[in-house]
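Only one protein chain is missing; all other protein chains are in place.
The block that comes next holds chain A.
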Amino acid sequence: MKLNIDGLLVYFPYDYIYPEQYSYMLELKRTLDAKGHGVLEMPSGTGKTISLLSLIVAYQKAYPLEVTKLVYCSRTVPEIEKVVEELRKLMDYYTKQTGAKNDFLALALSSRKNLCIHPEVSSLRFGKEVDGKCHSLTASYIRAQHHSNPSQPVCQFYEEFDTVGRQVPIPPGIYNLDDLKDFGRRKGWCPYFLARYAILHANIVVYSYHYLLDPKIADLVSKELAKKSVVVFDEAHNIDNVCIDSMSVNITRRTLDRCQTNVETLQNTISRIKETDAAKLREEYRRLVEGLKEANVARETDIYLSNPVLPDEILQEAVPGSIRTAEHFVGFMKRFLEYLKARLRIHHVVQESAPQFLKDIFEKVCIDRKPLRFCAERLRSLLRTLEIADIADFSAITLISHFATLVSTYSKGFTIIIEPFEDKTPTIANPVLHFSCMDPSIAIKPVFGRFQSVIITSGTLSPLDIYPRILDFRPVTVASFTMTLARTCLCPLIVGRGNDQVAMTSKFETREDFAVIRNYGNLLLEMSAIVPDGIVAFFTSYMYMENIVASWYEQGILENIQRNKLIFIETQDAAETSMALEKYQEACENGRGAILLSVARGKVSEGIDFVHHFGRAVIMFGVPYVYTQSRILKARLEYLRDQFQIRENDFLTFDAMRHAAQCVGRAIRGKTDYGLMIFADKRYARADKRGKLPRWIQEHLTDGSLNLTIDETVQLSKHFLRQMAQPFRREDQLGLSLLTLEQLQSEDMLQKIAQIAHQA
């Protein structure tokens, strides 16, 4: 179907379109026109991905000078593959309609582990091993050694790519990870380096968040992306946590021990090199005296994405004299390391700010702030000079050097917490130094600063105004779209009481209360009797789930449930969980019916969809608050309050509700799908919680569905399920929630569409 979006010709690869998709594209077009950032919320299963792709591709074709590249960031490899498939569909449609040959290059990028075709390396199991092995075959000095000594092994795929691959551009087309591998095998080129090289001139790049947000990786992969790119973060409801994780550092005793061996290796290598090849060290020394000028020139000409770990001052200055020679630097690292060791030898929790830490380190071991700031850069230069092959080996000392640079660069937004033991096991000494980032805007700032449009989108972004605040940017469009439905296929219910009128809640005080646990059990039992096929139940934590299931077993509730349905449980072990999931789906498939007990914030709640009969009902037992006693969280809450004027409670509720919404949203994956959403906690009925649910759920939450008892819930559900079970054809949807081109162009429909976007 060819659409006219605000004067832009958009090819849409399907014959029908949802009204909200049209509205979404309108909003998106406005954002691109304004060259600003946008926050867009649209329910899952309404075709976000294809709307995004078809509009941005059309925009790229119409204004090739305005938008040169689309960078699509998703979270997991399966999601990346899904996006590429949609893209392939779109491009096929283009060729069919216009008849012209496709001249677009789109490709997915993932880690070496997913792209390597070297027979030995690719058989390794862990990502880190693959990276290390690959590096030991492709590093520049290894290859130089290979020239003089052909017995030194190198990767023939990389060699092949390096000699011819860069001159011959990869032919236009759509490449997912497997396509890249095939192409690599055919040509004998390394697909990973090919992809990394090709993203520079590709029109569309699909990869994971980390390639943009994690400063260590972004520096390698994404720093040369053009300024006129559009960046899309899909499923971005957790983006703040990704940002924070990418800037935080945790140091344990083991890290320090490994670091110690690293330092020793460095020292030995230096003394060895000094005897054999002193010129090399002298060359490095000369370069450092002149300063890190190369990087500076590149940044000035605006070629690179700036790196939050490498602040601007460093580029303008030369390395301080005290760490210029290799021996002095190793001595410096030794002192820093011993200092950290001494700090970890404590018996009580310490929390301090970066300036306090810096003052203490100066008093104890005479380390100034300035050399600390250059630590990461200096270490990198040294490793390069010493030509150490296995970089993975040096991860410990690299981590420490990053910590040194961060702690001396940022005086705000970070906190240092040293805990002598874990909260759960106070008798076992396991000291950890958390250097925790509290401000997600630090990591994402370069992205917002560099690219002309950044789109943050997900099914659950409510309340919308909080994201611009915590990420510290100014969006031009903030909108939430609802789902237009031919029939109300979602039925949110808030169950507040059991049949005995005891309030149902996962509040801490009543957690152990038998009446509450029994009521939760009764609810599940009753639902298992009336809901067909699959039910997914979410608990607030693994511990809570274990407790409840144990007492259900004692009370005999489990036995009763098992008469109706089989029960599967998610555990912390990924292999076990995927086994449970597989069996759960099998049980749903063959009509036996099953219940999956899982945990909010777990693997199931984030990445697994329960379409159609795999999830006819989702029950959310309790409000999934985070563990509020953790010191890191407390520090972050305090920071949010002081810097962004977001109160603790607001943020905690926001965080709990976005996870609750994410959990219940697993059941509805499209308009023909239907499902019950049961919130089993009386606190959901309060206005402050209810108001933070996404608008597309809130709309269907009437006063009649608040604070129900189990009996009432069963009645309402029965009614709902019977209605939904009636045959539902495409014709029923046409004209209401599914439009043909003619219907779309009618006057009153356009008016309706204008109301879908809810400007926040």
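General observations
Note that a contact is a pair of C-beta atoms (placed from the backbone, for glycine too) under 8 Å apart; a residue touches a chain by one contact, two chains touch by 3 or more; residues count from 1.
As a convention for this text, contacts and distances are computed from a predicted model.
The UniProt record for the undisplayed chain lists the protein name "CDK-activating kinase assembly factor MAT1", from the options "Auxin-responsive protein", "Hemoglobin subunit beta", "CDK-activating kinase assembly factor MAT1" or "Piwi-like protein 1".
The chain omitted from view is touched by exactly one of A:320, A:420 or A:670, namely A:320. Between the chain not shown and the residues A:156, A:356, A:501 or A:562, the one that touches is A:356.
Residue A:369 is the one among A:82, A:287, A:369 or A:583 that touches the chain not shown. In the full complex, chain A touches the hidden chain at residues 289, 317-325, 327-328, 331, 334-335, 338-339, 341-342, 345, 353, 355-356, 358-359, 362, 364-366, 368-370, 411-412, 642-643, 645, 647.
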